[in-house]
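With one protein chain removed, the remaining protein chains of the complex are shown where they sit.
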Amino acid sequence: MKELAGILVFCALVALAPQFISSGVTLNLIIMTLYAALLGQAWNILGGFGGQFSFGHAVFFGSGAYAMAVLQVKFGWNAWAALAAALACGAAVGAFIGALSFRYGLKGSYFALVTLAFAEVFRILANTFTFTGAGVGLMLPLKESTADLQFADKTGYLYLILAFVLVGLLVTWWLKRSRYGAWLQAVRDNEDSAAALGVNVFRVKLGAIMISGALMAAGGAFYVQLFHYIDPHIAYGPAVSIEALLGPIIGGMGTLWGPLLGAAVLHGLGELTRAVMGDVPGVNLIAYGVVLILMVTFLPRGIIGLFHKKAKDAPRA
Amino acid sequence: MLDVRGLSISFGGLKAVDEVSLAVPKGAIVGLIGPNGAGKSTLFGLVSGFLRPQKGSVHFLGQDITALAPHHICRLGMTRTFQIVQPFGAQTVRENIAVGAHLRRASRGEALDHAEKIATQVGLASQLDKLALNLTVAGRKRLELARALATDPALLLLDEVLAGLNPQEITEVIPVIRQIRDAGVTVLMIEHVMQAVMNLAESVYVLSNGRLIAQGTPGEITANPEVIEAYLGHGTAARLRKAAGGQHA
Partner (left out) sequence: MLELSILFPSVLNGLTTGAVYALIALGLTLIYGVLHIINFAHGAALMVALYGVYFLQQRAGIDPYVALPIMVPAMFAFGYALQRFVIGRASHGKDENILLVTLGISIILENLALYAFKSDTRSIDTAYTLTTVNLAGALISLPKVVAFGGALATAAVLLLVLGRTDLGRAIRACAKERQGARLVGIDVDHVFAMSFGIGLACLGAAACFLLPAYYVNPTVGNGFVLIAFTIVVLGGMGSFTGALVGGLLIGVVESVGGLWLGESLGQIGIFLIFIAVLLFRPQGLFGAKA
């Protein structure tokens, strides 16, 4: 119950932020941090709670983004309907990849590699077909209204991303105290034991990848509405996949606040490097890479792991 | 309750389990013994769905479960433990047991409550909030038992639950197993600790090199020369008899 209250308080605080913060730059930072947190939350469900590390989570992001763009641009769909379809698309891609991978027992590094391969396949496909705009990508026409899920004022986007993050938090909260969540974490910790205790390992993993895919697709949909543009490299490239896993690993995998904390640390770090080194492309990413290595070496349970005194040495990474 | 008929599996050229048939009546404690490498754990794997037999069948509560997946068999009422314990390391004892409890309880609260009850039953009540990986060997063995028990099984397959325990710990666990049976759970246990087998089991099956070489009451099989040979080597039975005969002079 305390955690639920914490979630609501957090969201309320963020929702009130625009009343006190007028700086567009700061609001933008909050929006992008929440966006990164959303990606992290999606990854965290499959990776942190499910124990299946995906290195190609962009495959879900891109599917959501393209669903959003294609349905609006090529078929004239309403933005909200397109959003629902984008989520369904993410879940469907999750079901497809999950059914194949888990049916054939792919785990660990092999699973990570196969997700990478799928992301690349989708990138090539998006790059080839005209209905996705091929290499040029798709541009969303400017139509600023809530009905079109586009906002003239940054505040609108803040509320939108906050809504998604809230859903992510609630799903994660549910995972921590539901039967399904207990099953999922059992599968993560020991598949054979879980099966011996009556857990349908395949179905549980499949469920996780679908939920994770849908949430990641929401991130993709949000991206399109915010930047009005998508192309194969942005949609399915390694940048998004890396962004998705960095947050949870730094903040703490398999925890409620890990992805948010990680996203905040990363963006804070990004701002720091920008202050010190200027607006040079790639510098913040160098910092991220260093932090990743440091985290894995010294804090495998992430920052939140520092606060969990229970485990003396249980590297969950 | 459990009816195993002619179960066989080979790995490469090795016949790990060779035409084994056994029956476990409802409410009994049945022992499965044999020297190391006899195929006992492999048999458990075949019965519980982790391995696919090449020949034979397994019937549980009248139903053919030979080709079913482990989780399905567990839902039907047969739960197994593992010889090499595999706890959910980073979770607490309570959370570990709760996973088993969730089989028949959808509510988290109910599952956690049931977990506490089971923990008390096997003697883990004081360690409920400890992380599983911080338990001693004895603790982990009890946890393995507790998790399986929490699934409310009709038949419990215990794989060397007493291995690695010191004599004191063994005398503590034996009554727990008896209580489990008295509460209505049938037990099939693989055991090396003869003290437990003699104390608990009503009937015993002896496996050696994948084949069933004897079955009967504990008293019968310990006097069985083939069983003695399987454990102590060829010719031992005769030597023992001669020694005993010499003393009677």
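To keep things simple, chains are lettered A and B as they appear, and every chain counts its residues starting from 1.
Just so we're on the same page, contacts are C-beta pairs under 8 Å (C-beta built on N, C-alpha and C of every residue); 3 or more make two chains touch, one makes a residue touch a chain.
Note that the structure is predicted; figures quoted are calculated from it, not measured.
Within the full complex, the chain left out of the display is in contact with A. Of the options A:W43, A:W183, A:F222 or A:Y288, the residue whose C-beta touches the omitted chain is A:Y288.
Only one residue in the set A:I249, A:L266 or A:I303 touches the chain that does not appear here, and it is A:I249.
Residue in contact with the omitted chain (choice from A:V14, A:A79 or A:L116): A:L116.
Think of the hidden chain as still there; on chain A it touches residues 53, 55, 100-101, 104, 106, 108-110, 112-114, 116-118, 120-121, 124-125, 127-128, 134-135, 238, 242, 249, 280-283, 285-286, 288-290, 292-293, 296-297, 300, 315, 317.
By our rule, only the chains that are shown with their structure count from here on.
Taking each chain's centre as the mean of its C-alpha atoms, chain A lies 44 Å from chain B.
By the touch criterion given at the top, residues 48, 50, 69-71, 74-75, 79-82, 86-92, 95, 98-100, 102-103, 105-108, 111, 131, 133-134, 147-148, 151 of chain B touch chain A in their complex. Within the complex formed with chain B, the residues of chain A that make contact are 177-179, 182-183, 185-186, 189-190, 192-201, 310-312, 314, 316.
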